[in-house]
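Rather than the whole complex, this shows some of its chains in their spots.
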Amino acid sequence: MRQHADAPVSAGIDRLVATATDRRPGTPDQRIRVGIVGATGYVGAELIRLLTRHPRVEIVGLQGRDRDHEPIGATHAHLAGTGLAVDSSLPDVDTIFLALPHGTAAAIVPEMASRGTAIIDLGPDFRLRAATDYPRWYGFEHPSPDLLGDAVYGLPELHRTELTDLRHAEQAIVGAPGCYPTATLLALAPLARAGLIGDLVVDAKSGVSGAGRDPKPDMLFGEVNESVKAYGIGGHRHVAEIEQELAALGAAGATTNPGAAGVDFLPHLIPMTRGILSAGHVRPTRPTSQAELDDLYAAAYAGEPFVTVVPAAPATKHVLGSNHVRVFVHHDERTGRILAIGVIDNLVKGAAGQAIQAFNLVHGLPETTGLEQLPLAP
Amino acid sequence: MRQHADAPVSAGIDRLVATATDRRPGTPDQRIRVGIVGATGYVGAELIRLLTRHPRVEIVGLQGRDRDHEPIGATHAHLAGTGLAVDSSLPDVDTIFLALPHGTAAAIVPEMASRGTAIIDLGPDFRLRAATDYPRWYGFEHPSPDLLGDAVYGLPELHRTELTDLRHAEQAIVGAPGCYPTATLLALAPLARAGLIGDLVVDAKSGVSGAGRDPKPDMLFGEVNESVKAYGIGGHRHVAEIEQELAALGAAGATTNPGAAGVDFLPHLIPMTRGILSAGHVRPTRPTSQAELDDLYAAAYAGEPFVTVVPAAPATKHVLGSNHVRVFVHHDERTGRILAIGVIDNLVKGAAGQAIQAFNLVHGLPETTGLEQLPLAP
């Protein structure tokens, strides 16, 4: 599957499509050629950090705004040692990772996908199934609504089979989830599947790296430090994903569709760089118990390589720098409510790490390849 | 009202009780003699910081654990300039501020109060009206249940008249509110009064100073920094106050008593020193509108010297170091829910500042005396 750098693009593409019944590299020495578009942002940096150490990947191209021909170290000083550089002329690749503002990927993906290049889009352009959600939540008409049905929501714990099936598909488009939805959905999925979510408040807290690297006054250290505030009042865009996926999970057994009334989702910005904690406050559709919840969660996440159900409230620091997720569920005897908490590193499991996890599945590699790092603490 | 330092305690007390129909100092030069018990903790430090600059107060005694006869600067380096020292033998005072662990004040207040000393207790021992709440929430039997009915919950915005009435009362006991209840109740009071709270989730975020100064491993900088976690799972003690006061507010008009089902309250520890943001997620008992909410809040807080209703989500930094509160209310058209947010500095409006605000009322002083500082930002 790996292409030679000097092969003409069209030739490479032709050969790729011809053999595109299998995206898995043949031998252990063969490497998948990947490109990263949007390499100069924080998510781009994290993709580079992780893919550089991925044993089956070769990064062959980086694109980034206003940085053409510069070494990547000029933008991301910590990555100077990689020797990579930004170059607007992206060579032929097997898989392209896109870390772009909304609306941008939608414009370029159709052509790329038709050439057989696997697409891992870390923006929102291929996360939603209903084309009408794009004007509603993102303010643009989706230019390729027909692709939305084929694209896979790249949360492996919920869509592993579909991601794996892309290995043999002619077109492979993954819409990697947003950071808040990742933490929220993994905390709530077992409840949604069991039809237990009767009423839902999601109150989330995030480090500032999710806001990206563009210099905005309210992201200055002097403004963020020693302060907390809510934002996205009245409807953060990630609600769309959360409602879509909860509805899909609950379709079978839910007596109340949480998407019907609308999820009450409130994100907060807190003075840290990385990490998301999402707390789901659930009024259940019927009485339940801690024992039932423990069973549900144990069953849901047994064998999951990155999700751990923990018996005490987890901290984001427990997963910092890693693709790990910690999930906690509690039945409150006094109020009858359920509390479900998920913690992730927003740039790893909430972005670059999860994208690589999906990428591994698309290419038939072990799901944890290149993602084995342990969390960094203290 | 001011006592001479060399007057025998009993003589002073006798005179005080004899004239205790008025706790207001007579002339602008007269100062109220105050003592602080628990001066070596963070709340004690904040009481000293603020009372030192209070124009009608003279601090005549500081008590603190294991620090007898030491200058206060040995404990609180920033207060070295005050020249105060810790001394276990507290002289005769007009008002005593108590910043003690729960159960401790309850044991010493009855005797103090009977002597006519005004009590401003910053712990929980006189916040709750039902004696049965103490074993339930704090694990101790209250030794003086008869005093609980006389004590006033020291949230001036809700209990101003009762606090003012203490000026002429023989016994004056104020149970100053907890930090979370202060932010939560001020955010929710107009809704509770209007009977609008049908279902309530309170999700709060606090800096670490609320945990005090005792060296606990999970309060180390290396553990707190770059991390967030929930705690108090299954029932933080402050729930008791929140439910008590919401029930009282809603008694007249509420169709649903939020105390009945129980408030779902979840606090989080975030990496900052000061500040609390409390987000109340409310499912209203009936349809409402932003216009109705705006009117309710404007009416509730018109003329309040410390509470400002703001049109955009506030940050804790907007009130840092001050006794200010910012309250924000939002009606979500999509979900029909109400979001009510309050932000405070947990050590000022959430502790020492509020205690002084109540103290001013008890002594017939302008409510803002000594509390005029503006917030410190950035």
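For reference, chains read A and B in written order, and residue numbers begin at 1 within each chain.
Here, a contact is a pair of C-beta atoms (placed from the backbone, for glycine too) under 8 Å apart; a residue touches a chain by one contact, two chains touch by 3 or more.
All of these numbers come straight from a predicted model, not from anything done at the bench.
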Number of identical chains in the entire complex, 2 depicted: 4
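Keep this in mind: only the chains that are shown with their structure count from here on.
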Complex interface listing, chain A residues touching chain B: 199, 201, 203, 205, 207, 220, 222-223, 225-231, 233-235, 261-264, 266, 268, 270-275, 277, 279, 281, 283, 313-317, 320, 330, 332-337, 339, 341, 343, 378
